[in-house]
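This report concerns only the one structure given below.
For this view, one protein chain was removed and the others were kept in their places.
Residue numbering begins at 1 within each chain, and the chains themselves are lettered A, B, C and D in the order written.
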Amino acid sequence: MLIARVVGSAVSTAKDARMTGLKLLVVRPASPADDVSGDAFVAVDTVGAGSGELVLVARGSAARHTDRTADCPIDAAIVGILDSLEVEGEVTFRKS
Amino acid sequence: MLIARVVGSAVSTAKDARMTGLKLLVVRPASPADDVSGDAFVAVDTVGAGSGELVLVARGSAARHTDRTADCPIDAAIVGILDSLEVEGEVTFRKS
Amino acid sequence: MLIARVVGSAVSTAKDARMTGLKLLVVRPASPADDVSGDAFVAVDTVGAGSGELVLVARGSAARHTDRTADCPIDAAIVGILDSLEVEGEVTFRKS
Amino acid sequence: MLIARVVGSAVSTAKDARMTGLKLLVVRPASPADDVSGDAFVAVDTVGAGSGELVLVARGSAARHTDRTADCPIDAAIVGILDSLEVEGEVTFRKS
Partner (left out) sequence: MLIARVVGSAVSTAKDARMTGLKLLVVRPASPADDVSGDAFVAVDTVGAGSGELVLVARGSAARHTDRTADCPIDAAIVGILDSLEVEGEVTFRKS
């Protein structure tokens, strides 16, 4: 799963009917130290993520393997909020 | 989902029979501020998107999870028209 | 779908049995103005495409959603021959 | 499958219910000589991999084709621990 930071949100009224009610968040890929880089995209939130949080994003068909998103035309979903990350023996991120 | 701008359209007569009647639009990846970059590609429109609009594009198998595109040999579909985007507390895009 | 130009063909005798009889073409990604760039790869032709033509290539599981390719171990198929492309109000490509 | 090195681990309490109990490791893409490069991401461990080990990572729907991960919203799983790699007749990696 991609490590990403929630940086914003999207509003779309004219969308596929199956997406009604889905929360659309803007995320950016991030390093284990919470440095963002790369292009922003939109992921469906399935875990109650909020702005600024570091999250796990599942892409591709994986995004439809949650109770909320099954059979929706989506290719990216936030499936976890990160509490902490450890790399090479060091804690690189801890949720504040 | 990818944030993209509709920049044009494609015509293909000799195509897979399952694609008959599908509207083929040319899109380019865009930032949350509606700046395009990256390579153009063709996506099937499922929501009545028009030229210049900022849209959500679902890629991969997700593109076939709409009533209109089920079982079609397509890997990209426009599944939402963006009304607005907000990043870091600022509105970066609002549909005019 | 990727916009690509057919630039050649491939011959493979020792291949998966399900691929018997499939026409294997070499394609390169192209811009809407038919300028090629990026790496060549091999796609299965399902629409009678010929050398030099600009085509639509479906990648991933989409490539197996045609009558000819169902259940084949392939990840790229030509699913349409482009007649024309229009970008920003200008015709960027018209099949000759 | 991607060759990757296990460089750390991730903790996520608020995550999709189907991911409960899955071991989340941070990995980085690696060359056959065990030189890492590219961005770190999180993969589910299915084979008891440990920090520093060189592993095979299956991405996309492949990640859900293990007994442990079936139907989980994940797009990356460690499916093998590498004992050795040989390239151009030379052993480039041997597990110590």
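The working rule: contacts are C-beta pairs under 8 Å (C-beta built on N, C-alpha and C of every residue); 3 or more make two chains touch, one makes a residue touch a chain.
Being a predicted model, the structure only gives us computed values, none of them experimental.
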* Asked: Among D:9, D:31 or D:51, which residue is in touch with the absent chain?
  -> D:31
* Asked: If the missing chain were put back, which residues of chain D would it touch?
  -> 1-3, 29, 31-32, 46-48, 56, 58-67, 77, 79-89, 92
* To do: Could you list which residues of chain C touch the chain missing from the display?
  => 7-19, 24, 26, 39-43, 51, 60-61, 63-64, 71-76
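In this section, only the chains that are shown with their structure count from here on.
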* Structure fact -> When centres are defined as mean Cα positions, the distance from chain B to chain D in whole Å is 33
* Asked: Taking each chain's centre as the mean of its CA atoms, how far is chain B from chain C in angstrom?
  -> 20
* Could you tell me which residues belong to chain B and also touch two or more other chains? => 60-61, 63-64
